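The next block holds one structure in the form of structure tokens; read it before the comments.
For this view, one protein chain was removed and the others were kept in their places.
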Amino acid sequence: MSERWLLFKRSAGEFWNTFRRNRPGLLGAFLLLTALALAVFAPVLAGRDPSETIRDADGRPFTFASPAEHAPLGTDDAGHDIWAQLVYGARISLAVGFLAGFLSMFIGSLLGILAGYFGGWTDTLLMRLTDILLVIPDVPLMLILVASVRQLNLGISPLVIMIGVIGLLYWTSTARLIRSQVLTLKERQFVARARAIGAGHGHIILKHIIPQVLPLIVANTVLIVSTAILVESGLAFLGLGDPTQPSWGTMINFAFSRSAISNGAWWFYLPPGLAIVWVSLGCVLLGNVLEEILNPRLTAHHLEGDEKMVARQEAPSAEASSASSHL
Amino acid sequence: MISDSTPLLSVRGLHTDFIGLDGTVAHALEDVSFDVHPGETLGLVGESGCGKSTTLFSLMRLLPSAGRITGGQVLFDGTDLLALTDREMREFRWKEMAMVFQSAMNALNPVYTVGHQIREAILLHLPVDKAAADKRVEELLDLVGIAKSRKEQYPHQYSGGMRQRAMIAMALACQPRLLFADEPTTALDVMVQAQVLELLKQIQKELGLALVLVTHDLGVVAEACDTVVVMYGGKVAEYGSVDRVYNAPQHPYTQRLLEAFPDLNAPSEKLASIPGAPPRLNKLPPGCRFEPRCHKKIAVCATVAPKLMDVSQLDSAITPANGQSLAGNSEISPLHAVRVMPHLAACHLCAEPGERAV
Partner (left out) sequence: MERRDYIIRKLFMAVLTLAVVVVVDFYLFRVLPGDPVRAVIGRNVRISREAQENLRVQFGLDKPLHEQFFATLGQWAQGNLGISWSLRQPVSEVLLAKLLNSLLLVILGQTFSIVLGIALGLFAGWKRKTAVDVGALAFSLTMWATPTFWLGIILLVAGSSWLGLPTGGTLSPQNINKPLWEVWPDLALHLILPTLTFTIVYLGEYMLIMRSSVLEVLSEDYILTAKAKGMTHWQVLRRHALKNAMLPIVTLVALNLGFTVAGAIYIETVFSYDGLGKLFQTALEKQDFPLLQGAFLLLAVSVITANFIADVVYSYLDPRVKAT
């Protein structure tokens, strides 16, 4: 046990060293962490409740106030502070994104491991299922599912419904990835050896397979989370979010449907979109970094570096070689 | 055969470095020199990582992006290859010197037919039309023993040995005068190995090619080569005709290599091996590169690197431990009849006692 811990510590240390030197990865981490901080410290940073109506000098709701008139980000069509909405919106967008991403990742990893490890019918079934699922258009399906579940009036929060729907539809890429990794692991024979000494399936999966696919799962999760955040924003934009708990996507929906565009209120639709890009970019940079570390492509390809190949100082004289006199 | 003693290819003092990602320099080749004459088969032999393939890639100027040729002279029929521009070198490649790579699955492009790829080589360098090129493709396939109908097939439809033969056919497309073969038999099983070797020898006889064979297999060299260059740690350890080097090896490394070669006539003898590992090319010892593993080292070996020196006068003094000649071909190459082949080795022990560096 302690030996494995030492190994883990050492590989974690190497991992950290490589990570430290990779600038896009660090940028990604920075972006993500600031967004998380925004969400966590929302009440402190917002300064006010997002549903509070800002009033102008005459006591009327100060609608579409520009950032110059009302710092820092102006107000919307009902006089609500946009900065506050943005900051609280971070909580919703990130929460839904992360939860949906984790759900997706969990389902995908589980199915991928099972399919890869057991092979045979399990595998074929899973592969056909993912093939079919991949081909069904995602946005229309999600629209229908969310709308219909909402109609059932089961009292489930729209956000939870969204988490469920996204999680249930986006696990296919993870499943395929994990499955092929498990297949590679299986070929390394330690599975056969473990079975030969009588280890049970569960034991093998827990002790051997999972630790080895874990890095891949982690790397993939980051990317899936960013996909989930983007998908959520899209669905929210189409009106499927919770108006009482607006995410960034819902904010843009408000802006779009409440004439922010025609009123020139760029402070209403620009910041939430930028926030989405901020977070998604962070996740993607982070995810790419992790992938780079795990699958390094450090060697140059064949069409690189030709100009530098011959670096001779000057044409040598015949005596340059020690062998010249003998040949 | 030939009586021309002017070398076709003359390598002098070739230096090649590899620059690592962190800037460290690995001296992959240092002061490599040898000659190849028209019609001659030269074997380039050594352990993995000794620089044999790097030598080939340096001569063809096909090093990977980390490689730098930092010194030396490569004369092909009088032209200094290292002084050519990229464009001139491109015209040179394949037309004068061609290369047969290891029979990797992907050395041929999987999405084009084999015939197409051979034809491409022809059309690149020879002023012929497509029909003539096609005909030549068929001739070439015939030469290497592949059915003409197979030219419309794809590489994945060929077996390993066939792919290797197709690569040979492709290399001969423009009738080069010199052929480099990088471990042509390594990835193949024994039966196919023999076929390919036989093919190479036959082609060489028919076309009068010069052939440089890179391999780690001493048996292949014994069977197919006239001359041999033994490389160690990026330098030439010994160089001479196969007959002399196999029967009177002067460099301790060569001696150990030959001892390690199993003798069919004495199967119960223990296999000899050379303890230790090859040197790390970015942390080279100041003296002889073989010194750490040498069984005959003297004091000077650790501090001064030995230069290649003529050891032909020592040939009669030493014979290999088991007293058998290992050179397979009893027939003496006409080269020997016409020209005195040098026998060089880079070892302090070979210097005259009075000349030895201190």
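Every chain is named by a letter (A and B) in the order it is written, and numbering of its residues begins at 1.
Rule of thumb we're sticking to: a residue touches a chain if its C-beta (ideal position, glycine included) is under 8 Å from a C-beta of that chain, and two chains touch if they have at least 3 such contacts.
Computed from a predicted structure; not experimentally measured.
*Asks:* Out of A:Ala12, A:Ile132, A:Val160 or A:Ala192, point to the residue that touches the absent chain in the complete complex.
*Replies:* A:Ile132
*Asks:* With the full complex in mind, choose from A:Ile161, A:Leu177, A:Ile204 or A:Leu230 the residue touching the hidden chain.
*Replies:* Only one listed residue reaches the unshown chain, and that is A:Leu230.
*Asks:* Touching the absent chain: which residues on chain A qualify?
*Replies:* Within chain A, the residues touching the omitted chain are 128, 131-132, 135-141, 143-144, 147-148, 151-153, 226, 230, 233-234, 237-238, 249, 252, 255-256, 261, 266, 269-270, 272-273, 276-277, 279-281, 283-285, 288, 297, 299-304, 306.
*Asks:* Kindly note down the residues of chain B that lie in touch with the hidden chain.
*Replies:* These residues touch the chain not displayed: 60, 62, 90-95, 98-99, 101, 104, 106-111, 120-121, 124-125, 154, 156, 167, 170.
To be clear about the criterion, only the chains that are shown with their structure count from here on.
*Asks:* If you average the Cα atoms of chain A and of chain B to get two centres, how far apart are those centres in Å?
*Replies:* 52
*Asks:* Where on chain A does chain B make contact in their complex?
*Replies:* Those in contact with chain B are residues 298-300, 302, 304-313, 315-316, 318, 320-324, 326-327.
*Asks:* Which residues of chain B touch chain A once you look at their complex with the stated criterion?
*Replies:* 10, 12-13, 17, 21, 31, 33-35, 61, 63-73, 80, 82-83, 86, 236, 239, 307-310, 342, 344
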